[in-house]
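I'd like to ask some things about the structure below.
All protein chains but one are shown at their positions in the complex.
Every chain is named by a letter (A, B, C, D, E, F and G) in the order it is written, and numbering of its residues begins at 1.
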Amino acid sequence: MNILEILTQVQSGALTPEQAAAKLDPCARANLEFAQLDTGRMPRRGLPEAIYAPGKSADQITAICRTMNDAGQNAMVTRVDPDQAKAISEALPEASYHAQSRILTVDCAPLPHPDGLVAVVSGGTTDIPVAEEAALTAERMGARIERRFDIGVAGIHRLFRHLDLLRSARVVIAVAGMEGALPSVIGGLIDCPLIAVPASIGYGTGAGGYTALFAMLTSCAPGITVVNIDNGYGAGVAAAMINRNSESRK
Amino acid sequence: MNILEILTQVQSGALTPEQAAAKLDPCARANLEFAQLDTGRMPRRGLPEAIYAPGKSADQITAICRTMNDAGQNAMVTRVDPDQAKAISEALPEASYHAQSRILTVDCAPLPHPDGLVAVVSGGTTDIPVAEEAALTAERMGARIERRFDIGVAGIHRLFRHLDLLRSARVVIAVAGMEGALPSVIGGLIDCPLIAVPASIGYGTGAGGYTALFAMLTSCAPGITVVNIDNGYGAGVAAAMINRNSESRK
Amino acid sequence: MNILEILTQVQSGALTPEQAAAKLDPCARANLEFAQLDTGRMPRRGLPEAIYAPGKSADQITAICRTMNDAGQNAMVTRVDPDQAKAISEALPEASYHAQSRILTVDCAPLPHPDGLVAVVSGGTTDIPVAEEAALTAERMGARIERRFDIGVAGIHRLFRHLDLLRSARVVIAVAGMEGALPSVIGGLIDCPLIAVPASIGYGTGAGGYTALFAMLTSCAPGITVVNIDNGYGAGVAAAMINRNSESRK
Amino acid sequence: MNILEILTQVQSGALTPEQAAAKLDPCARANLEFAQLDTGRMPRRGLPEAIYAPGKSADQITAICRTMNDAGQNAMVTRVDPDQAKAISEALPEASYHAQSRILTVDCAPLPHPDGLVAVVSGGTTDIPVAEEAALTAERMGARIERRFDIGVAGIHRLFRHLDLLRSARVVIAVAGMEGALPSVIGGLIDCPLIAVPASIGYGTGAGGYTALFAMLTSCAPGITVVNIDNGYGAGVAAAMINRNSESRK
Amino acid sequence: MNILEILTQVQSGALTPEQAAAKLDPCARANLEFAQLDTGRMPRRGLPEAIYAPGKSADQITAICRTMNDAGQNAMVTRVDPDQAKAISEALPEASYHAQSRILTVDCAPLPHPDGLVAVVSGGTTDIPVAEEAALTAERMGARIERRFDIGVAGIHRLFRHLDLLRSARVVIAVAGMEGALPSVIGGLIDCPLIAVPASIGYGTGAGGYTALFAMLTSCAPGITVVNIDNGYGAGVAAAMINRNSESRK
Amino acid sequence: MNILEILTQVQSGALTPEQAAAKLDPCARANLEFAQLDTGRMPRRGLPEAIYAPGKSADQITAICRTMNDAGQNAMVTRVDPDQAKAISEALPEASYHAQSRILTVDCAPLPHPDGLVAVVSGGTTDIPVAEEAALTAERMGARIERRFDIGVAGIHRLFRHLDLLRSARVVIAVAGMEGALPSVIGGLIDCPLIAVPASIGYGTGAGGYTALFAMLTSCAPGITVVNIDNGYGAGVAAAMINRNSESRK
Amino acid sequence: MNILEILTQVQSGALTPEQAAAKLDPCARANLEFAQLDTGRMPRRGLPEAIYAPGKSADQITAICRTMNDAGQNAMVTRVDPDQAKAISEALPEASYHAQSRILTVDCAPLPHPDGLVAVVSGGTTDIPVAEEAALTAERMGARIERRFDIGVAGIHRLFRHLDLLRSARVVIAVAGMEGALPSVIGGLIDCPLIAVPASIGYGTGAGGYTALFAMLTSCAPGITVVNIDNGYGAGVAAAMINRNSESRK
Partner (left out) sequence: MNILEILTQVQSGALTPEQAAAKLDPCARANLEFAQLDTGRMPRRGLPEAIYAPGKSADQITAICRTMNDAGQNAMVTRVDPDQAKAISEALPEASYHAQSRILTVDCAPLPHPDGLVAVVSGGTTDIPVAEEAALTAERMGARIERRFDIGVAGIHRLFRHLDLLRSARVVIAVAGMEGALPSVIGGLIDCPLIAVPASIGYGTGAGGYTALFAMLTSCAPGITVVNIDNGYGAGVAAAMINRNSESRK
């Protein structure tokens, strides 16, 4: 339906201006001095807006979380460092800080019931913060999560123990740093969507995660898609979107 | 089930060696002199192996296609240039060449019935070959496809005309070159998974597609996943995997 | 005026749907099979859409030019190579090919009367194609053009001869390859806006124009803005926009 | 008029040496031990020299500001960190520190009356320091400023609310980090010059602002010019130059 | 022997499940909460797993070392900073910290007797930590080590004094930063394998070790192989593997 | 033994000048007009000099081969294109051209008897030219070669079929393009030295072989060493050096 | 003497306008349609302007050479390909084409008498074109040249044979591709200025000459200065400038 049709329906009374606006611009907006909150993201996209903590003061984050709660939405803040977490928690005692994933949540509504299955795996121990960011994000959007960490390709037998689990998931999230080979190996063994997350683990030619990123994008196993370096949050959102639309697997 | 359990069941007779092998290594293999065809990819991953044409002779490609057909599988060859297509078509008159997407197919079995909906959009006219590679790949794996090309952000009203379609898809594939902004804008407006494909369109700071790639990975719209530059095939596979596991949308 | 206000006015009859649409989406659109022409760019932005030739067939370009002429708009095609130009000119004898700037034009309406002054200068002889692309673009959008080529900084006295001209322009476009120092020197001597265009001239550390680009962006002379490598067209459009809004200078 | 003509007029008495010098070298110079102040930039280019704070001691900055004030010129220092600001303010109590934009000013003369309109917009909250640097710079050079922050493309409806404002400006400055898509979208909707400022916001493939920079330079919306990463000052100068020469818009 | 053969032998009783598993997956595994230790690496690859300290807590490292010792294996931790070393040593008084190489060891079994000869040389004094990491690693895997440091090519006579030693080694490890020319010169003078280690020494175009890395990979002296920047550990492992399989040289 | 000792022995007559020269500079030299042949490389390093064809004329290559044969040494030329091969073979009918590896050989002496075992494996079919360059080089230096091609990680069962062979080799050379994951997987399964060769196979983020190169250097499987992109020759030389010094494996 | 003093002397008659102009702008200029020849470079800098051929037509080059000859100056054109050379030589039979260095000269005056000594050395045979460009340039500016080619560091004894020559030169120019180690080794052995020229020889991590460039800039032998990749001309000019001002060496 194009704009003119919508407008003609407004003219004819078939649509109220509010109904028409909802089609063209379906989002309300909470206006803080320093941010234009997209509180409409929940109805429009089915996911709450997440707040990216770096570069924001504890006061700003606190105010944003309150505003979201006032709009009846749960708040999730990513990349919160311990000092920020401490200051926010003093102002908002109901806040929960997940230290490993650096996520802070302030919930005012029940979370969705876990459904489906997203498997979150990592190549090494140091990838866990990124993997946890992905897991927690997807979990809050309604996915049931299974974690398998430190199963990288240098000891590939560690991976094979978990093949049955991986093959029963609706989506697999694979986090790996250094040479980023884990998704290529898994991708050749499963038939559900696989989201690869490069981690900025390593030194020298690890190149801050670019080598893992490029290796994942260049993987010879087709059907892998990739998110930004260390972007567990993005992987979690994408996996939850796929998970909630998927039928259960046999 | 771990390896020792499988082996104990073989010892006890609960599994035959063949059944056990199917769990550990479920794939047969066709052995040409120059390639080890993974004809088991169809049962293992639900998708036929695709043949990447560059660097292979027409004779080699012809032989591989024949071998796949002999194994009862349809063959799809990507990045086939017109000269290769001509030579292969002479040897295999049943081959079809899709010039725009540079895909050559040699089918011996019916294709799956189209189901679900994958929307394939592009920012410009020159992105069409990549978009068509994605569309044809997903289509052959069972997806119903809708195409909307040349709807880039420099005239954003062109995009808004198609929002209803985009919102009814199970997956959207968005191809864009130059600054790669199309997925960011679409990603903020829909709630199904979005696969972004950077195209090597542009010059100078377009950087052969890297700028679009990085822009897509850095998108402020969460839930976008990305494939390699110009990798329409990979996007098509990933989209088809998501599509076939998704319930129909309201 | 926000969307709801517009829609309320439609409801009340203060605006017709067409008037409302013009505010929200003021552009008509000509629909070819392979392109969605933005014929509304002229009324919306005051400049005709330019067609980028690389990757388009002569037939496609011819069809686009005809469609634009049919909509009463002049057509301008950039980066046309001689073979494309020959084929298009055979189909459209009224086309003009400007070999040095690689621009092809098909006009059906008079061009705007030249006004104001845009000075287009280049560091060397080999920068001339890029400089001419800028000059012709700005000229077709109504600017009077003065050209001064081969006045680079290795013989800086060549530049000083033209200072009076540069100081009387409304905008200066400076094209330079290699180390890209020309805009820095000019920028320190004039008080009108200066648009710098890096050219992909040079070898080795010229890095295909990136060194000139970065040098221009890093210039210690403030007030310089920059366009993509070899992007004479973009510089011409920006300069013409500034020129047409500027009072004549004393 | 070339050098020889000027010199001949000196010989003939038509020009005094001072008048001739003003044509060839119209600037006086204040000589500190560690800097050669270009106090002539104000008469020559219509803008005061700005002092870049990093790498300079508070004592050096204080001395430069005093020298400029002694020459009857207002002083503006950019990228001043809080410690520098504190030390300078103790020595120069008349200094004003603008914490958000990190600009310190020491004025001895009235600022120009605001005229015209420069709209300064940002994609996100974290871009505000760069946007404020641009806004304050242009304001001090005589532009009237309107600010609209946090209107990025991931919720594109936030942008559309401000289209009327953007269309009434003489120049728009658009600051964006991450994928830098904001200028592409705005550039397609307005017909005045647009200066894009990439911000070093983001992580991973944000590449310290290079992705936004390259995306802006590669924008498919013509007429956009770009400045260095985080260079709000440069954008402000360029916008003010355009603004002061522009007729008011309808 | 392929999988089916192994399984058939299990079925026939020719192999027990445990024997078969040892062929397919010959490694046991110690399962900590945060790591899946590959204690089987010693029997499988002849080298103990090394623990990479960065990003792990002292508690985690302590637990891993204890687990390895419990499995009868010596533990070696690389890139241990002094604070980590202090904390671990308090918990594990038997730990030894090698400050120059930043290696911490916790041994429960005798080390192998030194055999063969690995020569470890460095271009400068600042390369010594990397060189020592290589030397200590190879030594713990059974190699006899000779060190010659600060013999870089800017004073090439310093190198020639040690040619007899270099020519008597089974493997040479050459560590160099800056322009990384040392391996090229040595490689032209000896006939045993040479492993080059680029060090992140230098500034500017040293590019954090990439220039040395690329120079070593591009060396005109054939037979040189290279490891990651600063990767003394990897060079030590590779050299020890070559050393233990080599006959003594004449 | 240092220079002064050598010279003192010359003075005392303990060494003849020729014997002393052999220690300091043990190489004769064949002087062509355009090249200073290092015919001493054979006695000094145990390998003949190879001639790199690109940039040399067929006449120059022919002359160099003749000179080497005259010195009693076999000649090997790498990267010979078919046109060069044809021209050289006309002048030197005894030349052999190995089309797949692009190597041309002109032998005047018997090759060494094959001994030991170097396994040469590749990830894909298109890696074969690089793998063959490595295999032929090592073979000519005395190694027995086993080849296993197209066994990449996307179908990892293809690799496992060859584990017994890989585990019986003295050295493994693994060639892989795209994401370069093959050496990481093999490296975790064997205990002999592994030389990884990145191939410039792939597109986009394959980055001309740099992604494979960096992935191999960053591999989490220790003990892997790496050569330049496509450098089969270098890998062959290094492997042959290791092979000829190794005891046979159990 | 500053501008005002010069102008006061003009006013007082102490300087004629022409004498004053010579101080401010001492260069005459020949004005072709497509180039502003700097025929004053000879008196100002003591070297004739060189013409860079790429991107210029044979007609343009011919006209420039004629104009320079008419001004009594010898003409030198660099990077002339054989087709250009043929066309120019037909128009200008007195032109000489130096095929190896790709330089074309058209002389109308005697060259300076060779004096001093510039040693030009190269690492390999393929570096010779760059080395010859340097040699011929310096020779035409009055330097006596000695060439020593193919003396790279992989067989370092080849270099030592020429140490006496290198130590007797006023300047050494060292051309090297691949890892660019030659200048580091020479630089440690001589005490005259050394100009290093990186050559774009090699593949993979040779990176088109950047690795050699960075290695030379990062050299641990102090006193080396560097020019652009393949810039034999620039090295020749710099060396000739140093040579002509140097006393003869002992």
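By definition in this document, a residue touches a chain if its C-beta (ideal position, glycine included) is under 8 Å from a C-beta of that chain, and two chains touch if they have at least 3 such contacts.
Just so it is clear, the structure is predicted and the values come from calculations on it, not from any experiment.
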Using the touch definition given at the top, which of the shown chains does the missing chain touch? C, D, E, F, G
Given that one chain is not shown, which residue among C:Ala58, C:Met76, C:Ala95 or C:Ala181 touches it? C:Ala181
Which residue from D:Ser89, D:Asn228 or D:Ser246 sits in contact with the chain not drawn here? D:Asn228
Of C:Thr211, C:Asn231 or C:Ser246, which one is in contact with the hidden chain? C:Thr211
Contacts of chain G with the absent chain, listed as residue ranges: 1-3, 44-47, 50, 157, 160-161, 164, 170, 188-193, 195, 213, 217-218, 222-229, 231, 233-235, 237-238, 241-242, 245-247, 249
Footprint of the hidden chain on chain D, which residues? 25, 27, 29, 34-36, 38, 40-41, 52, 54-56, 60, 198, 200, 208-209, 213, 228-231
Tell me which stretches of chain F touch the chain missing from the display. 3-4, 7-8, 10-11, 13, 16-18, 20-21, 24-25
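Basically, only the chains that are shown with their structure count from here on.
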How many degrees of rotation bring the Cα atoms of chain E onto the matching Cα atoms of chain F, given to the nearest 5? 180
Which pair wins on C-beta contacts, A-C or A-F? A-F
Taking the mean of the C-alpha atoms as each chain's centre, how many Å separate chain D from chain E? 54
Inter-centroid spacing, chain F versus chain D (mean Cα positions, whole Å): 58
So the centre of each chain is just the mean of its C-alpha atoms; given that, what is the distance between chain D and chain G in Å? 41
Tell me, which residues of chain C touch at least two other chains? 3, 24-25, 160, 213, 228-229, 231
